[in-house]
Structures are given as structure tokens and as C-alpha cells.
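A single protein chain has been omitted from the complex, and every remaining protein chain is retained in its original position.
Labels run A, B and C following the written order; every chain starts at residue 1.
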């Protein structure tokens, strides 16, 4: 079914398609439509929506519902997801699946309500305590807000771990066509869940491991899981990289700008290509390296003062020079300003022709 | 004055020497002695100690006291500092000075109360939302718990930014000799503070910048400040690096183990050196590169599954191979196990002789 | 259907019969089985159970669900209902229906978990701020735990006001036969509710009336409602009062003891009768006066240091002397000790024969 849909609403439509039946959250601009849509749709299909006392309460309710085997999600923006960091660490430690949507706004602190990409570190590196990882997916369209949310629930259950949809106020607020197919949901068995019945009474969901060798073993188990996931859950997109001399790298809304930039600079004779990470963790290190090592220059464009660029540098490990073009505060870079930046920075390549 | 002192207590003695007059916190193992000592000593000198309702409340009280111009601190461990991430982002955004001590315990989630170094990402990369940085100092002795805390208050005021003392249960709990000198405290003027008097009535302390160009300018201002700080506030220690072929890198308690490792492997004919970052942010990138580029191999030892190792790799940018030796769950690596790891991994260098 | 049932569980069975579809609460001994049964049964019929962050959160969730037109309840014991006092005042002020169960335990403060009747003032006089009243019903058996809960939901909707089931750990924990009939629930229309649809979009549920004449009018409206309710919602039970010379007065579990006391003292030649208030507010003033004015003496028996006795005195207004026999701390008076007290205190009447 084709429909015109807002990004934040598409998240909820995807979640419901994925069998999500519980949402706990607290409204915050620019993520509030997610709570609103969840409050509207979930009760209609026998699901639960609760506006909790705070984001701290929300994430702990997510913990509880997930421990009971329910597909569950929450959504917020910067200040709210910061408040959830303790809970996220507990959920990862207890190996519980859940989906968390972060519609990033300008920071730090109160900042403003315009789009940024400045929660990358907080979500990708893990802003909670201890050794754990969030899976992080970065949609760039309304359709992907839906599709990646569906995928997020599957990944969450497969690895029993939080999955973050890292998006921004721009993608969350914009309206586009959404193609929504009826999807047969086969929910996985969760024999580890505590379902309030006799069979699951012995199950224990916890993140505590008091004995040090036991906690070390638990951390190794998590680490092995993450390494395995890193082999299978990488997502990215390339555009005109085959013959590219310069590679631009950006995710989310930025990647849409960069597609246009690539086309524009090619008219100037500069063979640019676009590499767009879709999974920010696991980061598409190998694919990026493969795309980049044919190039002479890499330009990362981020709506932050430079966060993903660290993962780009770690991936390329000095093989190719990496530059950063950054806009913040809610300013989305235009295709033209990036074009000009790129032409200036790769002037030798343009002239060479 | 020489005295036998616990690491967690030395933090408070340093804080008081530095003119700290307010502590807001909530007890948690293995950081509780900091709250206990603050509760004991601060009232004796006219200072304030408050056990708040929660870590969320604590960090917001820190915000308030700092906005009033008082030197103020809090302390906690993993779960507690995770709860503070929103408040830390607000404090950094509002450009307020404060000192936060994280006595790291095993994670993620409840984990256990044994030492780890697994909050590196959460504190060094910034687990709160938005573009900001924490200064992070990592003491390795009781003396440094005191001295770096004093330094932390100076840095905090100089840059109007949170400074984190990142330590672990081992350093926090151990007792060593502490040399405590009377120190003349010259507190800086804080004309920006809101002191409840007529002169400061117009001052506004806030992190909100609704207009996007204004928030971009604010972020650029913060960024410039951080770049300036990165030039001046780097701290590190080297041991036997002059002729080293292999470089071991570790911070905090690990650096003490590695010092012994270095001595041991030299007896086997392997010329090892130790590089110990003391400031984790700003990270001693240039000094590390200088020390490492003479070597053939770098081994990072961390009590995490690999967090600081990313900053080591970013610093060396592919120039030298970097390996990681990791222990977690509260297991502190012994000098001997690292020695054996090092000898095995650098067998070619040993044999070559 | 006849079944053996615990008092606390009977409350939930009654609530479901009454069409209650939402429960928000936080467990506390001796009320926890209510939350437990609600968590078990409500989801089975498409209802909602949420364990909130605290009792403060619980009562505000009750506010929200009630505003949406759902039959909703919560349950707790002393410390928890004290935390709800602000919310209860808001619910009464906004004229929202809900049912609150207080399974009284020993107080004040932490006290213990044994039964008392010491929350009478807090629930009957209204422990929240402002001029409002709770309806208060006091069951004395498992059957009544169910039946009065059903009645509570009807009263709540009829008057749009909180209704309290005031019981104690004894009645809550004991098991008795429960006769549970299928009951056709005709839920009342609630045109004032905010249901998330177009029709109710203009509805406003609030307790704020900033203009003083408007708030005075609102208070008069509430007062008129309470006066009307006082005419129609009085409930009480009499036993052997027709020829009684002395009247014993007690509610809840105490009334069961007193029934036995009455029978015992009659064997000693003292014609005693029992008056048992079932509705504590509205208090059965007229019926009590009618029963008492034929007597020479009234003895109130309470598991408190004297709370309901004030309402007895207000009702009798000096017409008959009123004495109090009190047990506290969890001690339930025995029929025998009250018998002896009564025989001693009414010795003249016994002897006179």
C-alpha cells in the first residue's frame, strides 16, 4: 500500500509490521510524533503504550517488557537518550532485545530542536558504562525509517541486544511516499524470557555477575557475539564509486545531499563517488576501505564537529587522507556548498584533466 | 604532611586543597568512600555535602552550584555516571566547570564491583548528546588521585568544562603514602557566575540556543576551545622508551603493571618501553606517535574489550601495527601474563638478537 | 461460581467484573497480591498492567487513563498511598473516577506489615490538599472485597471522584469462599473524556481554575455533589441493635470480632448490638444516631489510636457517651478482650438485671 507518511510515523508503522507490541516513552521534540503514533496505533492492535514518568522510567519499562519476551521500543532525542544510558547498558548486559529511536536534535545540553548528527558517539561508541555495543542503523528516507525499523527488531532478537535507529529531525519530520507491504511476522521463540508461566519460572534475566571470572566470561561471550554480528550485519550503499577518484562519505540526510553533490562535481570533471554507511555499528570498514583505496582523497561530511570521521579514519588506517566538512547547530549542508568545498580541496584532480 | 591514605579519600583531600566547597552525590561501590570523606570533611570547612535523591539529581545540583561560581564535584561508578550523561552534556553546553570522579567497576549493567576500565568510551568520547568533550585524567596512584584532582579543578575553571577523573576500584581502594602540601588556593574570578547579588543579576547560564546559526556559532566556539586545550593540557609519562623496539601502552592501574612488565622483558633481551597516557582527553597523540614511530610494534593493554586502543590507532594512523591485550570482569592483568604475551608476540625481535 | 479466594485477589476479580481495564501500581506488602493478580489477569482480557517507577508515577498514570475514559485502579499500603496524596487531590479536583485500594499496615513510617486501621484520617478526611472528599468503603470479608470493588467503580463513575477501598492486611491476606457471578457490565458513557478522537478533542480535563470566583464556584459544585452523594451512598450493617442497651461500633475486620463479642456479652445478660459502618465516607451519621440514641453507651473499637471515633462523636454530637477501645501495631483485638472491656465498662447495666 502506497501512502504519504512522515518519517516518525513510518517508524511506528514499521515497528507494528515487525510485531512490536509495546512502547514506553516520554515526548520530546523532534521525536514526539513517534510517541503520538504509538499511542494511536498500538492500542488498536492489542498493544501497550505508556507515557512514563521520565526517560529513566521508560527505558527500564523497556527492560521489563523485553525480559517478558515482548517486542518493545522507545524513542527520544538527545537529552532523553542520555538519560537512558544506564538502562541501555543494563539491557545490553542482560542480553535483551529492544529498539531505541534517537531523532537527533542540536546539542549539547538543551541546544535546539533542529537536526544534527551529534549523538553518534553516544549511540555508536556506547555512552553507557561497560563493554557493550549498540547496533546502530541510520535511515535516509521515510521508506527506510520503516524498513530499517523492521530490520532492527529482527537484529535485536537475533543477537539479544539493543538496536538504535539513529536519525535526525529532518528525516523524522519530512513526508514522503511509503510503500508498506503486509508482512508475515514470525516472531522468534524466546525460551529465555520470563513470561509469568510455569515453564519460564526458572529463567533469570540479569546483568549481574559478581564473581570476576564469571563476568570476564560474560564479557567474552558478548565480544564474540559482536564479532560474529560484525560479519553479518553490515549495511552500506555506494553510488558511482567504480571510477571515483574522490570519495565522499556521509550517512542519513547528509547522504542525500552528497548524492547530488557527486552528480554536480562530475559535471566539473571531478569523478566523485558516494559511500554511505547504513549500519554505523557494525561499521562497514572493509567495504569502505575497498571503495576508498582506489581513490586519492576522502571527504567525510557530518552534521557534527567530527564523530563518524573517527570510524572512517580507523577503517582507512592512514591509507588515504581523510578530510572533514562539518555543519552543526541544525544547519544541513547544501549540495552546492559541499560541491565547492570538494572542488577546492581536490583542485589538483580537476585541473589535471 | 605524609600520611597513609586511601585513593578515594585522597581525591577529597585534593579537592579541598583545590578550594572545592560542594559535593553532591549518591553512594555506590567502589566510589562510596569519596562521598563518605566529602560528608566528613566538607562541613568542617564550611562546605556543603548533599546526598541527593539520585545521580540524576546529583549532577543537576552540580550544575546549579557551578553556575553560582562554587568549585563543586561529584563521584560515582558506572551505573551512576551513565545516569549523569544528560546532566554532563548540559554542563558542557552551558560551559560550567566541575569535577566528576568515575571509579570504574565491572560492567555492563550491574556487572560487579571489581575494577575495570570499560567506561573509557562513555567518558572520553562523551556519552551524552551533542558535540562536547570531557577532559579526562587517569591517576595511577594515591598521590595522583590527589594531585590530578587539584589539577582537574584548575582545568575545569580555565576552560569552563567538566573534567573527569577516570579511575578504577583498584586505585580507589588501595592505600599508599600521600604527601599533602598546604597549597595557597587562588580561586579564579568568575564574572559569568550567578551569585545572587546585584552585580551578577544579568548573567545568564544556559545551554539553549534556539536559532540555528547561533547554535552553530556556539558549537564552533566550543570546538575552538577544545582545540586550544588540546595544545596545552596533554599529560603523559614515558618509561624506557628511548631505545625501545616495542612499546606497551596502558593507563591507570595497568600502567603500574606494565612498568614491571617492561623491566621483566628487558631481562629476556626485548627492549620494551612504556607509554602511559595520563590525560585521556586530550589524548597525547603527538607524543605517542613520536615514541611509537621508533618502534616496530605497539601493544595496548586495557581492562576493557578494547576502547582506548581506538585512540591509539587513531594517533598512529597505520604507521605501526597495534595489538591489544585485554582483561575484563575485574581481572587485573599481571606483569607476568603481559610479559609472556609480549614475548610471544615479539618473538622475532627476541630471537633476532 | 464458588471458589476459594484471597481477599487481595478478590479485589481484582471484582474490578475485572466491573469493567476495569487498567492497573498502575507499585508492589508493597501487604497489598502486593493485588498487583500480582492484576498483572496476571488484565492482559488476558486485553487490559493493561503497568508497574510504574513509583507510587507518585502510578497515581498520575491513573489520572491519565481515567481522563481517557478507562475504568482504572491502583492499590498500595500506607507509605504508598501517602505518596499518592497529591495525585488523589488532582484526580478529585479534575473530577475523574478511579478506585484506590489501601491495604493498611502498621504505621507510622515504615512501621510493620501487620494489619492496622490507622489510615482512616488519611483516606476519609482527605490527606491531600484542598476541599475534596474520597468515597471510602470498608469490606470485612473476601466476598465484600469483590462486591464493594464492583460498587466502587460504579460510584466512581457516577460521581466522577476517587473511591477508596480501605481494608487491612488481615482481610487482604485471608482466604474465604467467593461467589462470583457473571455480571453484565454496562459501562457508562463518558462524554467528558479525552479519547484521542475528533469528537472529544475539545474536552478539557483539568483541576486548574485560576480566577478566584471560578474556583469558588468549582468548590461549591464539588460540595453540592458530595452532599448529594451523602444522601444516596451510605452503607452500613446492624446486628442485634433492636433491643440493644450498649452499642459497639467497628468496621472491617473489627466488625467480625465485634459480632462475636455481641453474642458473648449477651450470654452475660448485657444486651449489646453492633453497628458497622461500611461506607466510611459518606459516614452513616443518621443511621448510627438512630441506633445509638436508644442505647446508654457506645463503645468504638478501632485498630488505631482513635480516628473513626471522631466521626462517631460528630454523628452522636454528645447525645450518648462514646468510649474507645483501641489496639494497634498489628494486634487484632479478640472477641474476648472486647467482651471483658465491655462488661467492665457497662457493669452497671449488667448488674442492674
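Note that contacts are C-beta pairs under 8 Å (C-beta built on N, C-alpha and C of every residue); 3 or more make two chains touch, one makes a residue touch a chain.
Just so we're clear, the structure is a prediction, and the values are computed from it rather than from any experiment.
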Study note, to complete from the structure: Among displayed chains, the one left out touches B, C
Review point. Which of these, C:85, C:143 or C:167, touches the one chain of the complex that we don't see?
Key: C:85
Exercise for review: Pick out which of C:25, C:107 or C:282 touches the chain that's been left out of the picture.
Suggested key: C:107
Point to revise | Hidden-chain contact residue, picked from the options C:182, C:213 or C:348 | key: C:213
Point to revise | Residues of subunit B in contact with the chain not shown | key: 39-40, 46, 48, 50-54, 56-57, 60-61, 64, 196
Revision key, fill the gap. Against the hidden chain, subunit C presents residues 56, 77-83, 85-86, 89-94, 104, 106-114, 116, 118-119, 121-122, 125-132, 206-220, 222-223, 304-305, 307, 310, 313-314, 317-319, 327-331
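Simple rule for what comes next: only the chains that are shown with their structure count from here on.
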Review point. If each protein chain is taken as a node and each touching pair as an edge, is the resulting graph a line, ring, star, complete or other?
Key: line
Revision key, fill the gap. Subunit A and subunit B have mean C-alpha positions lying a whole-number Å distance apart equal to 28
Review point. Any idea how many Å lie between the Cα centroids of subunit A and subunit C?
Key: 51
Practice item. Let me have the rounded angstrom distance from the C-alpha centre of subunit B over to the C-alpha centre of subunit C, please. Key: 57
Practice item. Scan subunit A for residues touching two or more other chains and write them down. Key: 56
